[in-house]
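Below you'll find the structure I mean.
Complex shown without one protein chain; remaining protein chains in place.
Let's look at chain A:
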Amino acid sequence: MAGITLSNVRKTYAGGVAAVKGVSIDIEDGEFIVLVGPSGCGKSTLLRMVAGLEAITEGEISIGDRVVNKIEPADRDIAMVFQNYALYPHMTVYNNLAYGLKNRGIKKEEIDRRVREAARILEIADYLDRKPRALSGGQRQRVAMGRAIVREPKAFLFDEPLSNLDAKLRVQMRIEIKKLQKALGTTSLYVTHDQLEAMTLADRLVVLNGGQVEQIGTPIDVYENPASTFVASFIGSPAMNLMEIERDNAQWHLSRGDGLSLKSELEERSAILGLRPEDLHIVEDETQLEDPLVLSLIVSAVEPVGAESYVHATLGEQGQEVIVRAPGKQHFEVGSVLKVAAKREKLHFFSSETGKALTSTGKLQPA
C-alpha cells in the first residue's frame, strides 16, 4: 500500500480543452479521498491520469515513492472500478476476477483462493460461473469491485461506480464500499458528482471546479467552513442561502430589497452572506434576541420531506429566495410572514469580487 501524490498536474486535451489546471493533492496511505464536483469539472480526467489511461500534460504523479508519469497502467499497481463496470462480456465472473491475476503470472491455487475469498466477501460466490449479461446491475457492480480487490493493489480508483444503480442499492453499496475500504485499508481515490455520496464516503474531500481545486478537507470541515461560494452552494442539500449585502456604516442591508437586519464589523463595503438552511431558526419575538441577524420572510412554498420541512420563502418584496429547514411537524401558511434569525458563528461571509470566504482567510472576522 502507498500514498499518492499529485503535484501541479495539468491536462490539456488535443483540441485545446484544458480539463485539469494545476492540481496538487497529497493522499496518505490508506486514506479514502473523494473527488467531487459538477459534471465536466475534470474529475474523471484526473483519475484517469492516476490510472495511466490519459497522458499527463504537465506535473507529476507518484504512487508510493515512484513517479508514474511514464509507467503503463498495468504496471502502476492500481485497480479501477468503472462507471459502466467494464466487465469482460465473454468471460465468466470467475474469469473476470482471475484475468488480471493470470496475466501477472500468479499461481493457479493462489488465484483460486483470492477469487473465492473476494466472491465470499462480496456475496457473488453463487454467480462465479455466469457471464456478466446474466447478472443484475447490482451484481455486476459487485463483480467490478471483486475484480479490483483480488488484485490487492496499492490503490483503488473509482469513477462514479454507483451512478448506474437505483437509489436504494446506491445507499447500500455506498456503505459496503466504505466498510470494505476500511477493512482492507487500501488507499482510495473516488470520483463522484453526488455531494451526499462524497460526504458519506470521504476521509477527505477534494472539491473541484473548472479543473481546479476549490477546497480540500474533511467532509465536516468543508461543510462548516466552505472556502468559496462555489463550495458553499455545491456541498449540502438544500444548498446554502447566498445573498449580496452592502454596508452603510455599521448597518448592513441587502443589495436588492430589504428584510435584513445585520450587525457586523466587517470592513468590506460589500460582501456575500451565506446561511445554511438549518442554521436559520424561527423567532417569535425579535426584541429579546441576542442574534446579530434577523430576516423577515414571506413563505412561498413548503416541501415536507417527513422528519423536516424545507420552507421556501422570499426576502422582502424583491423576491430573493431563502430556504429554511424547519421541523417536520410545524405548519406554515403560504403568504404568511416568517421571522428567522441566525447565531453569529453560523454566518458565512464571502468576498463579492472573488467569491472566496472572508472568514477563513483570517483577514476579517464578523464581530
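One rule holds in what follows: a residue touches a chain if its C-beta (ideal position, glycine included) is under 8 Å from a C-beta of that chain, and two chains touch if they have at least 3 such contacts; residues count from 1.
In the analysis below, contacts and distances are computed from a predicted model.
Of the candidates "sn-glycerol-3-phosphate transport system permease protein UgpA", "Protocatechuate 3,4-dioxygenase beta subunit", "Tryptophan synthase alpha chain" or "Putative oxidoreductase", the chain left out of this view carries the UniProt protein name "sn-glycerol-3-phosphate transport system permease protein UgpA". Interface note: of A:N8, A:N84, A:S237 or A:Q251, the residue touching the hidden chain in the full complex is A:N84. When you scan A:A18, A:L53 or A:V302 for touch with the missing chain, the hit is A:L53.
Considering the full assembly, A:A74 is the residue among A:V17, A:A55 or A:A74 that touches the omitted chain. Only one of the listed residues, A:G100, A:G138, A:P238 or A:P304, touches the absent chain: A:G100. Residue positions on chain A in contact with the hidden chain: 51-53, 72-75, 78-80, 82-84, 86-90, 99-100, 103, 133, 147, in rising order.
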